[in-house]
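Note that one protein chain of the assembly has been removed; the remaining protein chains are unaltered in position.
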Amino acid sequence: MNTVKKRHMVPYLFILPAFIIHACIVTGPALSTLVMSLFDWNGMGNAKFIGFKNFSEIFKDPLVKLSVVHNIQWLLIFITVPLILGFIVAIIVSQLRRSQMFFRTIYFIPYVISAAVAGKIWTAYMNPYYGFNQVFAKAGWTELSKVLWLGNPKIALFAVAFVDNWHWWGFIMVLFLGALQQVDPTLYEAARVDGANRFQELIHVSIPGIKQTIAFVLIMTIMWSFLTFDYVYIMTNGGPANATEIMSTYIYKNAFVKYRAGYANALCVIQSGICVILYFLQKYISKKGGMEDE
Amino acid sequence: MNSGVKIGAKYKISSFIKYVFLIIMALFAAVPLFQVFINAFRTDRECKSMPLGLPKEWVFNNFQETWQIGGYATAYFNSLLTAFVVIVVVLVVVGLGAYSISKLEFKMRGFFTAYFFVAISLPGFLYIVPDYFVMNKLGLVDTRWSLMIVYTAMQIPFNMLLLRTFLAGIPRELEEAAKIDGCNELNSFLRVTLPIAKPMFLTIAILVFVNVWNEFLWSNTFITSEELKLVATRFVKFTGEYGSNMARIYTASVITIAPVIILYLFFSRKFIEGMTSGSVKG
Partner (left out) sequence: MKNMKKFLALCLTGAMAVSMAACGSSGDDKAAGEDDKQTESTAKTDDDKDAKDSKDKEKLVISCYLADDNQVAVREKYIDEPLKEAFPDVDIEIKMYSDRQSLQVEVAGGGGPDILDLDGPTDVAEFAKADRVLDLGKYADQYGWKDMFYDWAYNSCFYNEKLYSLPTFFEGMVMYYNMDVMKENGWEVPKTQDELVELMKKIQEKGIIPIAFGNSNYQGAVDWLYSTFTSCYGGPKAVKAAMEGTGKYTDEPIKESIQTMVDWWQEGWLGDKASQSITNEDMVAFFAEGRAAMMIDGTWASNQLIATYPDCNWDSEMMPQKEDIGEILPFATGGGYSINANSKNPDLAAEVLNYLFTSLDRHYQSINEAGYQPYPLKEFDIAKLEGMDEKLLDQYKLLMDAQKNNQIGYCSWTFYPSEMRVYMNENTDALFLGSLTVDDYLAQAQTYIDTAIADNTIPVLP
């Protein structure tokens, strides 16, 4: 074997272990289950082939439409709030010296806690009889003290999103912080020599320096907004009256509560499909906008 | 002279506002967790009738009882062992893979990148049944191997992409220089990229650890023997739909999350050190 050919093989040798492990344990089995989307199947046995009936049902199912709308609302929240908050805090924290570790640790800790524990605590906080509302009532904000954070269909989704943000933004912050610290310090020096102020530094050095991380966080947020599950499942489980139903909780319900695993699998196809489309859409847009992350 | 004072005052005010903001955010992050901790010292009844606030009387035997009932000692060992193996394997395969898709030119690069993005969108319940079926056939169910294998596979896509993003930030020139010095690809990865990327590997190790530590659906399904159960599975014992002892749930939460936080604190010190010593210039 000559060296040229060898060189050619190296990238494959590097990527294959990860690819093979993942394909064997996740993708392969997942594809074998996806076939079941063509069956009337309760998740345990005796599947009946029904062709594309599950899919045609999806397009008629009003709950699917509702879930997708909720996912989009979720996306709009998560693509703004935690990103902006995380970015601002990362910028501030990156300028700190002694207290940096303290803050980054505190902010990151909510991410470390499992959703099961955090969800329980926050549900208690949002309880109308002994949560925040009692504090509001004492403060004299009667209107605010009557709000049913998780019980009012109009508010519930935002209340859960708020909690998920609590757990999420610190992670984003740490990602940004890590990227900021990777930016070549000589660039800042050069900017300062050119007489740039803090804000100009931010625009011309910091942001371009971490644009790959920003692009990555953006695409991850977009995809995860359609996959999110934990906090909604634990805090409201889609309720009240489907006001917080999202794709993944609806899939879960079909698979494990309604015994409609076939239909749930069809929904999974749609969900993954949305993610794939979004991925390529994002890629196309960032290429157009010169934000290519390669 | 005058303006200097002004700037100083302005600077002070802005840094004061900054700190107030940071501290408010810190309280926002920490208070709910503090409540978990507090509730671990209350009676069951108090937790149920008034989950928020300070205990009327401090109860200290929750911990001892929960520790004993939960059988946490072996669970800690199992979780740590599983996490350790998963972290090592994930770091190796993801390190190589991410290096490959971020630094090397080859035909299928786009495919692999897209593959891992798409892979993230596959929910666990799609493959849990077939995986269980196969592992049952292979006799892997109820062994540590089953979870190690599954967790490793599950952790690959996201961390691969994260590391790829990190690595892409490292100037290619450094590796090129190493190669000119006569290093092969693996050598330049080990000698140049790895030392710079050490803090990133630590970040990924922490992320993997957290996920493995908190995961319970798979561990609850795949492990049935008492002596092989993980911490999260133990914890599940304490969370129920109804008829459960809330004080114990909070105590169990503390027992479950304390090591994660301690470990994180420990590592984040290293993390910072890595940051300052292994900067790009170094």
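In order of appearance the chains are A and B, and numbering begins at 1 in each one.
Convention: a residue touches a chain if its C-beta (ideal position, glycine included) is under 8 Å from a C-beta of that chain, and two chains touch if they have at least 3 such contacts.
Predicted model only: the values in this text are computed from it and were never measured.
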Touching the absent chain when the full complex is considered, from B:I128, B:L147 or B:A205: B:I128
Residue touching the undisplayed chain, where the options are A:I50, A:L96 or A:L148: A:L148
Contact with the hidden chain (one of B:A9, B:L27 or B:L138): B:L138
Footprint left on chain A by the chain that the document does not show: 17, 20-21, 23-25, 28-29, 32-33, 42-47, 123, 126-129, 148-151, 153, 236-242, 253, 256-259
Touching residues on chain B - with respect to the absent chain: 44-45, 48-49, 65, 69, 88-89, 91-93, 125, 128-141, 145, 148-149, 152-153, 190-191, 194-195, 216-217, 220-221, 224, 236-246, 248
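One rule holds for everything that comes next: only the chains that are shown with their structure count from here on.
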Approximate Å spacing (C-alpha centroids) for the pair chain A, chain B: 16
Contact set on chain B toward chain A in their complex: 18, 21-22, 25-26, 28-30, 32-33, 35-36, 49-52, 92-94, 96-97, 99-101, 104-106, 108-109, 112, 114-123, 125-127, 129-131, 134, 149-150, 152-154, 156-158, 160-162, 165-166, 168-171, 185-186, 199-200, 203, 210, 213-214, 216, 232, 235, 239, 249, 253, 256-257, 260-261, 264-265, 268-269, 272, 275, 279-281
Complex contacts: residues of chain A adjacent to chain B: 7-8, 10-15, 17-19, 21-22, 24-27, 29-30, 32-34, 43, 89, 92-93, 100-101, 103-118, 120-122, 124-125, 127, 130-131, 166, 170, 174-175, 178-179, 181-182, 184-186, 209-210, 212-213, 215-216, 219-220, 223-224, 226-227, 229, 248, 251-252, 255-256, 264-265, 268, 271-272, 275-276, 279-280, 293-294
